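Only a portion of the chains appears, each positioned as in the full assembly.
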Amino acid sequence: IGEIRRYLRDNNSIRVSRSMKDTAYKALQIRERLTSSGSQEPTIAEIANEIGVDKEEIIFALESIQEPISLFEPIYN
Amino acid sequence: MQNNYVIFKIPSLSTNESFARAAVAAFCANLNPTIDEIIEIKTAVSEAVTNAIIHGYENTVGEIQIECKIKGQLVEIIVEDYGSGIVNVEMAREPLYTTKPELERSGMGFAVMETYMDEVVVLSEKDIGTKVIMRKTISERKK
């Protein structure tokens, strides 16, 4: 546990909101790269695998870069 | 792929809308969706949750229950509130129909849910609450 704590302390000052945004941008870059090279659109599992995080994390990370939907705005496309 | 479910309850605070839609989408991650399918699920859930917050619990804060059931590639999402209820569901579901024009509501929430989900069922009773059931099949993808 001491080893785990020492490893963790290296990340001390970075806020999770920042790291979530980073994960989200990486995910979008990977999707862009795989789609433009002619392959089928990648799945969340493929992206998560490439970044090395749980697939649920990718989804919460993508949420963190989404503009909050205003309750006072029409939302449809 | 096993049957699975999650039921979660949160207070109807607008700050929880983002968490609720992301949590449902994250639970669906096991079905191996694309980012587009994730966005579709989040948008539909958002509409239902927003409705519970601003219409169901209009001037108050109450509990919203969201249930997500997975059977194979089928996901069923139920968003439930115990608030004001809808008097005339058929009319409420009509595109552009809104009881809050002063909030610049578009009246398109149900239309959006119907666009992004394969099936939408709305059960409601005045002063008892509203239950929105949405289903979507996520296509299988090669691993």
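By letter and in written order, the chains are A and B; residue numbering begins at 1 in each of them.
The rule we apply is simple: a contact is a pair of C-beta atoms (placed from the backbone, for glycine too) under 8 Å apart; a residue touches a chain by one contact, two chains touch by 3 or more.
A quick note: this is a predicted structure, and the numbers were derived from the prediction, not measured.
Stoichiometry of the full complex, written with the labels used here: A x1, B x2.
One rule holds in what follows: only the chains that are shown with their structure count from here on.
Of all residues in chain B, those touching chain A in their complex are 14, 17-19, 21-22, 25-27, 29-30, 32-36, 38, 42-43, 46-47, 50, 53-54, 103-106, 108-109, 111-112, 115, 141, 143.
Against chain B, in their complex, chain A makes its touches with residues 27-28, 31, 40-45, 47-48, 55-56, 58-60, 62-63, 66, 68-69, 71-76.
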